[in-house]
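One protein chain is absent from this view; the other protein chains keep their places.
And then chain A:
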Amino acid sequence: MLRSLTTWMLVGQRLAIALLTLVIVSFAVFFATELLPGDVAQILLGQAATPEAVAGLRKAMGLDEPAILRFLGWLAGLLHGDLGTSYVNHMAVAQLIGDRLVNSLKLAGITTLVSVPVSLVLGISAAMWRGSILDRVVTVLTISVISVPEFMVATLAVLIFAVWLGWLPALSYAADTSSFTAILKAYAMPVITLTFVVSAQMIRMTRAAVIETINTPYVEMALLKGARRSRMVLRHALPNALGPIANAIALSLSYLVGGVIIVETIFNYPGVAKLMVDAVSTRDLPLIQSCAMIFCVSYLSLITLADLIAILSNPRLRR
């Protein structure tokens, strides 16, 4: 497929918008955590501090500079990998985050590996046999999962798999990595919960994308020629639905960002989200900023990726 210049201009435009959004988002995060809480030096030193001590610390931390300069300095530090130091234990934020980020990415990666094939199979078969029992069960299940909070999905999973069936440990994250089954058990519960949350969205969108293609005249023509239902869907409809489906996958994976916050907290999983929730309760602002930026960047890149796939896969958008 030869893509014209306008396509690439559209792609470039979308990337530029993403970059602009990122700048605005980082400003919002910086503004919310640096300027809203009031005097950080006062917070750090407590109520009993003398005004001189507060003024000294303000100068030392560079808090007396204009907000816009501090924002630019913070942004530059972020780009160089200098994330600042934690208020609470005075360790470098980059060091605190390092391992945690790997853990979170592992969780997200495994969830993606499990949920994408499951959702594709369920979504496509629900669309293929629309109105069948399978379709109705899938529809009701996905709507139920979408309309309840993530922590409830987690609670139900624990009730079913740990309390009633007794297969898996309930709420503890076992750091035990001695055997394969131990690792499997440690990851099972968070992955199951996240898979439910993400798959529900993915199945719905996949089903909608396939059904939209099935409703086109050329697929109807295939049906009229006497093609079997599976051939009609898999050979005729599916190739043209691939773009929307890929778009749906990227979009639903962005639900991982919200889901991971809840799931890591419930299962006490040592990832970035747990770190961030803990940082919120201790009001450790530099740590919150960095974690928030990690989440925003991953969320934004998934949304941008979804849009780019939509642009590249849809000939009508190329003009």
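The criterion applied here is as follows: a contact is a pair of C-beta atoms (placed from the backbone, for glycine too) under 8 Å apart; a residue touches a chain by one contact, two chains touch by 3 or more; residues count from 1.
Everything that follows uses one rule, which is that contacts and distances are computed from a predicted model.
Undergrad: Which protein name, taken from UniProt, belongs to the chain you can't see among "Ethanolamine utilization protein EutJ", "ABC transporter permease subunit", "PQQ-dependent catabolism-associated beta-propeller protein" or "Peptide/nickel transport system substrate-binding protein"?
TA: The record names the chain that does not appear here as "ABC transporter permease subunit".
Undergrad: Would you mind spotting which of A:V11, A:A32 or A:L75 touches the chain that isn't drawn?
TA: A:A32
Undergrad: Could you tell which one of A:A55, A:L75, A:A94 or A:A162 touches the chain left off the display?
TA: Selected residue, touching the omitted chain: A:A162.
Undergrad: Can you tell me which of A:L83, A:M232, A:I288 or A:I309 touches the chain that was removed from the display?
TA: A:I288
Undergrad: What residues on chain A make contact with the chain left out of this view?
TA: Residues of chain A in touch with the missing chain: 17, 20-22, 24-25, 28-29, 32-33, 36-37, 143-144, 147-152, 155-156, 158-159, 162-164, 170-171, 254, 257-258, 261-262, 265-266, 276-277, 279-281, 283, 285, 288, 292, 295-296, 299-300, 303.
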